[in-house]
Structures are given as C-alpha cells and as structure tokens.
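One protein chain is absent from this view; the other protein chains keep their places.
Note that the chains take the letters A, B and C in the order they are written out, and that residue 1 is the start of every chain.
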Amino acid sequence: MFETLILILDATLRVSTPLILAALAGLFSERSGIVDIGLEGKMLAGAFAAAAAAAVFGSAWLGLLFAIAASVFLALIHGFACITHRGDHIVSGVAINTIVAGLTVTLGLDWFNQGGQTPALTGDARFTPIIFPFAEQLADVPVIGLIYSELLSGHNILVYLAFAMVPTTYWVVFKTRFGLRLRAVGENPHAVDTAGISVALVRYRALIICGVLCGIAGAYLSTAHNAGFLKDMSAGKGYMALAALIFGKWRPVPVLFACLLFGFLDAVAVRLQGVSLPGIGEVPVQAIEVLPYVLTVLLLAGFIGKAVGPKAIGKPYVKERA
Amino acid sequence: MSQAKVPVWVSVGLIPLLNILLAFFVSGLVFVAIGQDPFEAAGYLLYGAFGYDEGIGYTLYYATNLIFTGLAVSIAFKAGLFNIGGEGQAYIGGLGVGLLCLWLDSSMPLIIIAPLAIIGGAVFGAAWAYIPAYLQARRGSHIVITTIMFNFIASSLMVYLMVNWLKEEGMMSPISRTFQESAWLPYLHDIFTPLGLDIGDSPLNLAFILALLGCVIYWALVWHTRWGYQLRTVGTNPTAARYAGIDNAKVTIWVMLISGAFAGLVGVNEIMGVNHNLLLNFTAGYGFAGIAVALMGRNHPIGIILAAILFGALYQGGAELAFEIPSITPEIVVVIQGLVILFSGALENMFKGRIEGYFLRKAAA
Amino acid sequence: MSNQTPPYAIELEGISKRFGAVQANKDISLQVPTGTIHGIIGENGAGKSTLMSIIYGFYEADTGSISIDGEKVDIRNSQDAIKVGIGMVHQHFMLVENFSVLENIVLGAEGGAVLKHGLDAAREELKRLESEYHLDVDVDAIVEDLPVGLQQRVEILKALYRGAKILILDEPTGVLTPQEADHLFRILKSLKEQGVTVILITHKLREILASTDNVSVMRQGEMVAHRETATTDKEELAELMVGKKVRLKVNKDDATPQQTVLSAKDLSLFDEQGVERLKKVSLELKAGEILGIAGVSGNGQSELLNVLSGIATMSSGSIEFAGQTITPNAPKDAAQMRELKMAHVPEDRHKMGLVTGFEAYEAAVLGYHNSEAYNGRWLMSRKAMFKECEQRMADWDVRPPNPLLKTANFSGGNQQKIVIAREVEQNPDVLLIGQPTRGVDIGAIENIHEQIVKLRDAGKAILLVSVELDEIMALSDRIIVMFDGAVVGEVPASEADERTLGLMMANAWNEGQGANP
Partner (left out) sequence: ADIKPAVVYDQAGKFDKSFNEGVYNGITKYTEDTGIQVRESEPKNEAQVEQNLRRLAKRGYTPIVAVGFNMASAVSKVAQDFPEIQFSIIDGVIDQPNVQSIVFKEHEGSFLVGALAAMASKTDTVGFVGGMDIPLIRKFGCGYEQGAKYITSDATVIQNMTGSTGAAFNDPTKGSELAKSQFSQGADVVFAAAGGTGIGVYQAAKDEGKLAIGVDSNQNHIQPGTMLTSMVKRVDLAAYKVFADANAGEWTSGLTVLGLAEGGVDWALDDNNASLITEEMKTKIADVKQHIISGDIQVHDYMSDNTCNY
C-alpha cells in the first residue's frame, strides 16, 4: 500500500512537472496583465523545437535551448499583438495555438518525413534520470529509503528545475524590484507609467520569462518525459495549467499545489483503470478520465469561490485614444 | 468638439483586407519554406473554395457550423462572457439531435422530426451551457475555466454513451445506426435540382438556412428587444445594469443558455444534415474557430457570416489543396487559419491606427 | 513684464496636442515663477489635465517646448519628468490599490534589484519627509484601506520622495473634507516655503483665490488669460472660463415641506466582507423639500443611496415608501422602486448612470427600458426612444443634440444632463441625487442647481448627497451629516456653516467644539 502510494506520488511529480512550469509561465504573464491561453501552443512549439534540435544535434541541452527560443519567439508575437498593438489577448492566444498545431506538423513532415513526428530520441538527446547518491543502498531502509530512492531520486533535471522554480518565482515576484513592477503593472498600469516605468517593457519581460518557462515545459514533454515529438503532444496541458493558475489564485505556492493535485488525479486515474470494484465491477474509463475536470469544476464552485485575478488583466493599456 | 469619422469602406473594407492579405503573405512564406509554390497553392485554395458549385457548397457547409458557433461565442460576448465551451455545447447539442432522430425516425415524418430535432439540439446545447453559467452567476466560478472543463467532460460523456449505449451492434467504431431518411435534413441540391438549378453535389443542407435565420434572430434579439438591451447593459457595464434594476445573474444564465443553444445547432447541420448518424468528434474544432469568427465578425451577424465564409473557404480550399497536392500536409491549412486569426484578429490594430489616423486628419483638415 | 528674466521654474511655449480629431491643447504658453502656487482653471474638457500630463511626460506634445529653470528640457516620458524634478498628483490617483503605501512610494525608484534594501531606505527617508511636511501616513497600510485624503498624501509623498521641485496637483480637493482640504493647502504652503513650485488645477474658485499667487484660465484647449490672483475675483474668473457672465448663487425661496413620502428606519447594511457599511440609519423625507446629506465620501452615503433605490438590499431595517414596506424579507429591486416612482441620479455617472458604449437615445432609457412607452409587443420601439431623446435634448440643452452620438463622446456636464433629464422627466415622487455636479464646470452647475430647485418647488421630495459643502449648503433645506455609516447629526440649513459641518463630517464635533482647528 505504502509502496503504491509512493509510486503514485512519483508519477504525480512526473506528470505535474510540465503543468508547474506552464502554470508559472502563465503566472508571470498574467501577473503583468496579459492573459495567456497560448501556453498550450508555446509548450507544443517548445516540444517540437526541442525534439527536432535534439534529433539533429544529438544533445538534449541544445534541444532545450531551441525550445526556449521557439517559445520565447511566440511569446514575443503575443506581446507584439497584445502589448504593442493592443489586440485581444484571447484571440492572440487562440491564433498562436492554432498556428503551432499546424506548423509543427508541417515542418516536422518537411524535415523528417515521418508524418510530422520527429525521430525517436536516444542517449544524450534526452534528459535522463539523476540518481541521488546512495539511492541504491538506501532503497531498502523502511519508509525513508523508499521515499528517498523512489520518490526523490531518479527524476531528470527538468523535474527538479520545475520544483525549484516555485520558490524562485515567489522570490522574484514578491521580493525584487522586477516583481514589484510586474505586480503593479498587472494591477494598475497607469500607476506604473506615471512612476516613470515603461509598461510595455515590463510586460514584454514578463512574457519572455513566460516563454522561457513554457519552452522548458515543452522540452520536458518531448526530450525528458517522452523521447520525441508527436503531433498535439501537449494534449490540453496548457489549459490545465491555466486552470491551475486560476485555482491557485495567481500565487506560486498554491499554484504548485493545484498542479500537484491535477497531476495526482491523473496518476491515480492511470492506476484506477481496469480495477474492478466489488459489486460495481469495472469503472468505466471515461468516468475516471473525467475526474480531474469534474473535480476542478466542483472545487471552483465550492471551495475557492470567486477567483479574482490581477485587476488590469486582459485589458490593453491605452494611454491615448486616437 | 467635431466628430470626424473614418469612412466606412476603410474600417470595414480596406483594413480587414490588408490584414488578410498579410496573413496570406506570411502563409506564402511558409509554403516557400517547405518548398511549395505559394501561387499554385493559392490557386487551388481559391478554386477549391469558390471555383465550382460543389466547392462553394462545401464552403457554405463549413460556414454553417461556423455561423452557429460564431453566434454562440458572440452573444455571450455581448454580455461580457467568454464562452470557450462552444465545442462541448455543439457536441452535446448533436447528441440531442441524434437521440431525437434515433427515437422518431421510424415513426414520424420529416416535417415533425425536423423542428423537434432543432429544438432538441438547442435544448441540449443550452443545458450543457447551463452549469457553467449557473456557477458563474451564482458562485462566481470563472466561466472560461468551467467551459473548458465542460468541453473535456462532454467529450468523455459522448464516448461513454456512444461506446456503451448508442453504438450500432456489429459496428467497429462507436457510431450509431444510420437514421431513416425521414430524419435527414434535405440537401440544398436536392431542393434546387427539381427547380432546374444545379448547385453541385455537396453536404450543404437546410441547416444553412437555419444558420442565416439564426443571424436574423440574433440581430433582432440583441439590438431590438428589451432583453437584448439588458444583455448589452450587463455586458458593457454591470454596475449600471444593477442600477437599472437588471438582474445580472439572470441575464448571465439566459445568455449562456442561448449561446449554448446556438452552438448546439451545429448538431443539426452535422448529424441530421450530413452524417445521418450519431458519431464521435463531429464538432472538429468548430467551437474554437467560432471564437475567431465572432471576433473577426466584430460581433455582428453580417460580420459573422462573412468571417464564417472566409473560414469555411479555408477549410474547403485547404481540403482541395491537400487533395490536389498530396505532398502538402493538410495541417498547413491550420497554419493559414491561425495566421488569419492572428493578423485579422489579434493584430487588427496594426494598420488601423495609422490608416484611420490618416483619414481622420484628412477629414479634419 | 519687466526686462530682467524672472526665474521661472517652468515655462511652456507653443504646446499643442491633438487626440485623433480632438485638439486638446492649442499653442499654449505658460510661465510659472519659482516658489509660487499657480492655479489653472477651465471648464470640463478645456485641456487642463492634458497639459499637465504633457509636462509630466505622460503624453508627448505634438509641438512646443518646455523649459525648467530657464533651460529647455526634452521630456519624453514620466521618467524624464521625474529626473528634472517634476512630480504630479493625478486627478485619478495613480496608486496600486492592493500594494502597501511603502510599495507604492518606491515603485519606480526602488534603488536596487532586490527590494529589501530599497524599502528599508525608503522607510527612513519617509520618516523625514513626513515630519518635515506634516504628511503622516502609516507606510505599511494597504492603500485601498486608506481614506481618499490619505491616499492623496501618498501621492504627494511619492512625488516628494522622488525629489520633486515642481508639484502638479490635478483637482486635488474634489474628494476631500473642508478640513482635509485645509490641511492640504497648509502642506502646499509649507512646500512653497521650502521653494517648491506648485501648479494647482481646480474648479473651485474659492480655493484659487485663497491659496494661489497667479492663475491661468483655459478654454477649449487654449490659454485665454493670466491673472495675478490678488488682482482678480470670482466673477471675473468665472466669466473668463465660460466666456459669458455667470451667476454664482442659487436663487431659491424657503421650502414648504408637506407630507412625509419616504421614511427609512434603522437601515443597516453589511458588505460581502461582513463589514457594516450602514449603521441604523433613519430618516424621513418630505414632499417639497431638499434633504442634503453631507459627509466625506466613503462614509455610507453611496450605500444609503443604493439601499433606498433598491440596488442593494438592507441587512436589517425597513423603508416605508408609496404605501409599501420594504424589508430584507420583502425587498424591491431598482426596477420595482422605479415603478413606485422613485428616481435616482447616481453618484458616479460613468460607473452607474450610463453605459458609455450606448448611443444617447439608448442611454436615455436606462432603467426605464421595460416601460410600455418604449416597447412594442416583441421589439423595442426605436422611434419612440429616439423622439423622446430628441425632445429632452432640446429641453435640457444637451450639446450636441444628437441622439445617435455615443454617450462616451459627450462632455461630463452634458452626460450629467442626460442622466438627470432621464430621471426627472419620469415625473418621480422622490428623487435621489448623488454628487449632481461632481467634475461639472461652473456653467453647467448653475443649470443643474436651478433644475433641482425647480423640482422641489414642484412638490417633489429630493434627497441630495454631495461631498461639496458649498453645494449642500446652497441647495438643502435640511442637512444630515453621515460619518462611518451612521447619521451623526442633523442641522437646519439656516443654521449650517462650513466649520460646524466640517467638524461633524470628521466626527470631531464634540471634541472639536471650541478648539482651534
């Protein structure tokens, strides 16, 4: 039983990693007042770029770099539309998601001729597990051994990075000058502007960070969790990350827990499948599959109530009406 | 204070045209990047979408779905609500249509089934929108999130129902039995051919007329009824709405019901008009495309029709393109769509400021 | 003037600015001597705020130049303005509401990438500033919890913290009690003594006369006159502003109150956070009288209006009106109250009274949109709405008289006319009217005040809420003062004077009596 729990938690960490990265990405963007439903697209682009570069150069790290570059590029497009040209944030996000969904497959087909997939990655082209010192030796120590060797040890570096990003994000957002300006610009851009700070610049920076994090999330999908790119492999994770962000009320630590919850439900669902319950028989797959979504709705309705985001979110900052 | 105005042809003609041209230009670059001739491709695209009767029929058939979802997104938007759940509502609406057809097709004539199925689709779609609407209105749950969740839930529900209850015996894929012809919405070509008009053999059916009717209803409802007045008030200024004695929560719920109903009518086109059986994934992203259609159509029925036709043309022209040049993956059409959304939607202001400024100065001078 | 160049703190030459088709500033020149307080007045939309925003680098002028201390400077953004020593307190505060005072003050001047050091240093510096200028405020308080007067101090501190030598204040007293305003002017005076130059924008001629050294007048984007304050008077300034003679006093006879039409008993209201916003408020309103409610904004007046008009339901208490008893269990919404012939001109026309995206004829039926007059069987009658709107625009002199113009595009005064006309023309028994002249210029104020008195004389019951003591005293027959959600006193208009009311508004009546403020 305990072992099962550890294994489920272990899977939870793996599954929630991209959610955490993407949700923190969204946090930076939305704290600055830019709605980002393009998390999905950026992640997918990152996944593709990472896998493509890793396949060509044989290095996961180069892949990561390309993923970040691709994702940041898209973030800048989003910024160009929403900040510079005051376009609608959601439309821009939808556009980016759509373009990426098509472009990854189109380019993939043209470059690799495998139906839009990238070649399977092996060796250095993937991020491999990091085994903590003495993990093997300690494995048999009751309780702690299992926690140490199974749960904590043996993930790839991006998993640790994702978790490290949570306190980092907290620190940046609440303890630094940039964070102060970031929060201010999402609440009242006029105040920021009159304080002599460029609203656009702060927002662009936030979007670049958002792009970097989404890129890492994407790279995780294709070069760490999996070994190659597949059409639509982000599979709605961007939207779930957004849900987690709102769920966590735009604060890093609660957002982390929201992501872990979603990851946990996913991990449990995987293990609940095909389990026959006495009397009821086998639970329909669909019922289990739908659980995280239903739970999200229930929690939103019941517990966290009204989620109030940054005040200026989604509103273009207009200084002069032409 | 004089109110200089930008000429109408500039704001509804020139600027959107420039945006779309730019989108096509960038699409052209993508074609070049993958080693295809963009002009040849554009030729196929245009020909496919508008070059022959059947192609036009397909374009309008896709447009039908997009008009429904565009209206759905738009009317919610008028009340300040972002309904991203058009996809799920359309899905469940189709379920409603399908169930009615399966139930009645052997016992009733079309003249009775058709209106019932239309109502069924609308009611099911509305019902699916009701819960997010209720949660938004009464519990303050974020409607964008709940509607996204309901898209996922709808798709699981449909699979469950199709696989366990509605699948035709012996059928490999989860797809219901085919309805009897009494539950087929007539194709427009079947209506026109006897009149001596050959409009080509396409899935375009009476649902298209229903979609146009929907636009008229939308127009009258939103701009010419008290109900629309309340809806627009809530959408632009909820505080003023309360001041005026308008129940925001009630309006929120009602408008989402109507929004869901519009989305649900996609089912009439797809299930009753084209497939003639209940199946999975017939919504194929129309709900999401509806967002772009609504915004590009500037939340006006005429605009929505035009935007829907543009997107319909892309779907159909894209299919033609992929068919004629098999080495082009059909996904490239998705790229073009995305670029159109980007340039005509998100970047609509890129030229606007400069061009309108030019005309304003000219008018003021 | 004389031959020697006076030491101007700031000098503008030929500033022009247009927004689209609106020429907001036209070839404006202005000279402000160092260490003076310089007033700027002008009607709504005259371009005052725009001009100040240009000085502060918020907007870039299309043409023209700015000199500071005799040197031409290039101000492209607020950063530049701050650098040359300009600080500004905006008409709408530029504060991040959920930040602490300290965070707001250091925003943009954090002094390092990590906040802590900057915050600590700022805390020290603020202590000094506060004691030097009597600008006490709790630096750890969250801004949205502070009363407006304090929020304004935060704005001033913000400017001073950045070393402002020129301080611009755009309509700073609109939201203050007379005492708070006095305090502000004392602060400005001590700033002046320290050599700070102050530019003050206000609609209140009294303040101009009391505290400025020079005054400039703007009209329709142009600078039309400069005066030394000592050489001018209210009448002249008013005429310069409006371009015609203005009567500054309300003509009104004594009231002849009749039967009670509305009586409220023990009204209490708790908000969503459970804070008690209204505390057992009771009042009676008679036909043919104007009952004024004085108080600093945020002391329950808005809530009172909301409860009386049906926008909010009281938590306890009851209202007797039109033969009905309204209680928490038998509430009536705003629409039902209108049917009982209660009209309501809300305090904030942008937030409540209008839908700025609507065209004038649509906005003109807000709240009465269900009325038979505007509706056919299925559809609303555009024709009926249109005709009535045209008629009212003519009657109320709304400019431009175009029912198809978007409400947002009318000037403040004309928007207010649209709202007041809408409510008054329904021939109500009771009129609730909040801040009828907030931000409205002198010319329009006169008109609105006349209309209110006319209604009273027609036997209507009028409840007037205003933070302008002048207005309350000029119009009311009876005055109630509210503080912290409760009624703290009632005075007949004849006995009311500014000082007494001001002290009651600060709930310092008892302590403050006799003491020198």
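Criterion: contacts are C-beta pairs under 8 Å (C-beta built on N, C-alpha and C of every residue); 3 or more make two chains touch, one makes a residue touch a chain.
The model shown is predicted, which means the values in this text are computed figures rather than measured ones.
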Request  = Kindly name the visible chains that come into contact with the excluded chain.
outcome  = A, B
Request  = With the full complex in mind, choose from A:Leu201, A:Ala235, A:Val253 or A:Leu298 the residue touching the hidden chain.
outcome  = A:Ala235
Ask   = Of the residues A:Ser32, A:Thr169 or A:Gln286, which one touches the chain left out of the display?
value = A:Gln286
Query = Considering the whole complex, which of A:Gln117, A:Ser149 or A:Thr169 touches the chain not shown?
reply = A:Gln117
Ask   = For the chain left off this view, which of B:Phe31, B:Phe77 or B:Tyr160 is in contact with it?
value = B:Tyr160
Key: Residue among B:Tyr134, B:Trp254, B:Phe282 or B:Phe311 that touches the chain left out of view   = B:Phe282
Key: Sites on subunit B contacted by the missing partner chain, in the whole complex   = 58, 61-62, 155-156, 159-160, 163, 170-175, 178, 201, 203, 270, 274-275, 277, 279-282, 284, 319, 322-323, 326, 329-330, 333
Contact set of subunit A toward the excluded chain (per top definition) = 4, 7, 11, 14-15, 109, 113-117, 120, 129, 221, 225-228, 230-233, 235, 266-267, 270-271, 273-274, 285-286, 289
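Rule of thumb we're sticking to: only the chains that are shown with their structure count from here on.
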Key: Which of B-C and A-B has more C-beta contact pairs   = A-B
Ask   = Roughly how far is subunit B from subunit C, going centre to centre by Cα mean, in whole Å?
value = 46
Inquiry  = For subunit A, give me the residues that contact two or more of the other chains.
reply    = 322
Task = Pull out every residue in subunit C that's touching 2 or more other chains.
result = 20
Key: Contact set on subunit B toward subunit C in their complex   = 1-4, 220, 224-226, 229-230, 232-233, 236-237, 239-240, 242-247, 357, 360, 363-364
Query = Contact residues on subunit C for subunit A in the complex?
reply = 19-20, 56-59, 77-82, 88, 90, 92, 94-99, 103-104, 106-110, 112-116, 118, 158
Request  = Using the touch definition up top, name the residues of subunit B that touch subunit A in the complex.
outcome  = 30, 33-35, 82, 131, 135, 139-142, 145-146, 148-150, 152-153, 156-157, 159-160, 163-164, 288, 291-292, 295, 329, 331-339, 341-342, 345-350, 353, 356-357, 360
